[in-house]
Structures are given as structure tokens and as C-alpha cells.
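The chains shown are only part of the set, and none of them has been moved.
Chains: A and B, in written order; residue numbering restarts at 1 for each.
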Amino acid sequence: MDTTSSDRIHTSFNAQSMMATLGAEIDHIEEGLVRITAPILEGAKQQQGFGHAGLTFSIGDSAAGYAALTVMPLDMEVVTAEIKINLIAPARGQRLIATGRIIKPGKRLCVVTSEVHADQDGQQTLIAILQGTMVPVPR
Amino acid sequence: MDTTSSDRIHTSFNAQSMMATLGAEIDHIEEGLVRITAPILEGAKQQQGFGHAGLTFSIGDSAAGYAALTVMPLDMEVVTAEIKINLIAPARGQRLIATGRIIKPGKRLCVVTSEVHADQDGQQTLIAILQGTMVPVPR
């Protein structure tokens, strides 16, 4: 990863107001892999008091999208064409960690996956897996 | 829909702090169908200034889940086991409208779909479709 490519991801991420609302941050960027973390804020919960599926989805999807972006030409963005999430366990704990990976890069379509873990007092539990398709678009 | 069943959905919805963060509201409840609306708030946008996929997902998933809940016994809740979203068009406009429907009710699994439209100056555009599985759990 050269700095330019990493910069582009930070710039795009910072332009997503939803990420700020959720308190999400980019934790790690390498070619084909991006990690995003977010606290489980008081305002991001579901009816049982766990983290909301919309929070899990938001950072899981973003991590996968930015993983795809690491291999795109610098004048491109990516958008999610489709993504599927299997919710495996309640989002219990203080924060979530989403790790997105490229499975198959491509000029027209990029197949990606993402895993989301919940961190409760330092112990991490897999709470969701995602599988989807990112599409490169001109910036 | 008797009042008790409708009340239960409002109670559950109000307990989801994420819905308040997103400004979402229940618009309509009938047996097997629930409609949720949300404004595209300044804090719920993606990098191009459109509504964030996490917003679209959050209300699409919730509408589908509450549609499933309309046919559940009163002592049950539902959780999303899995759901898939195809994003069809940018979330452009002032607000989103998610309509969740039961396709196949069941004691163990409930198959649901959801459509999300964006409302721009009164004109509605289909921006996403979802297909998923809800699981009844004791409250």
C-alpha cells in the first residue's frame, strides 16, 4: 500500500457522515484487507440492548468495500452492488471490529467477504459474516 | 391486527435506540406487512452525499423483522438470522420508505422480503430489495 492509496481510503471514509455518527474508525489498511472498528454507542442499539444489526452491517460492508478499493485505480470509487449478512451471535460488548477482504478482484465486479467480531472486555466473538459484490465506479 | 400486537411492535421499535438515532418511524402496520420511514439525515450519508447503505439496510431489515412479528405469539420476539440486500439506485432525496413483507411464516423460521424506496420531492424510486430469514425467540 502506497500512501496515496491509503490516503484515498481515509478521505472517502471521512466523507461518510454515517461513520462519524457510529463512531467508526479505520484501524488497519493493507492490500486486499481493511479493518474498521466502532464502539457500541448508546444510540446504536437494538431492543435487547445489544449492538444493532445496522451497526454490524454498516462497518462490515464498509470494511469490505474499502478492501476492494485498495486494488482499484486511484480515479475510482466502489459501491456495494449487493451483500449478504449472516448474524451469528448478539453484538455484546464494548466495540465491534470488522475485517473486510477481497476474494476476487475484477475490473467490473469485485467479490468480497467480511467478518465482524464483538469485543467484550478484551475477548472477541465472531458475530457476523458477510459476502458481497463491489462495483468500481468513476469518482 | 389487534391493538396488543401493534403495541408490541411500537414498544420493541421504541426500545431500539438506533431507530431514534436514524430518525426512523413506524408508518404502517398490518398483518404480514410493516412500513418504516426515515429521513436522510446529515449524519446518515455516504461519501457521495447520498443516504448510507447502513441506513437503507437498517430500516429495510427492521421493516421485514416487524412484518414477521405481526404473526408471532405475543410472548415472542424476532431476530434476523440472515438477510441479503441488493442496492439498486443511490439513496437520493429527503427520506426513505421501507416496506417489509412475510413470504412464508413459520414457527422456526420466517422468510421475509423488503423493498426500500427513496422519496425525492414526492417522487419515489426503488433503491433496494432485501430477502432474509427471521427467527422467533422468547422475549
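A few comments on the model shown:
Everything below uses one rule, namely that contacts are C-beta pairs under 8 Å (C-beta built on N, C-alpha and C of every residue); 3 or more make two chains touch, one makes a residue touch a chain.
Remember, predicted model here, so these are calculated numbers, not experimental data.
The complex is built from one repeated protein sequence; 2 chains are visible, and the structure file as a whole lists 4 copies.
Definition applied: only the chains that are shown with their structure count from here on.
For the pair subunit A and subunit B, the CA-based superposition corresponds to a rotation of 180 degrees in steps of 5. Between the CA-based centres of subunit A and subunit B the separation comes to 21 Å, rounded to the whole angstrom. Residues of subunit A that touch subunit B in their complex: 12-13, 15-18, 20-22, 42-48, 52-55, 57-58, 61-62, 77, 79-87.
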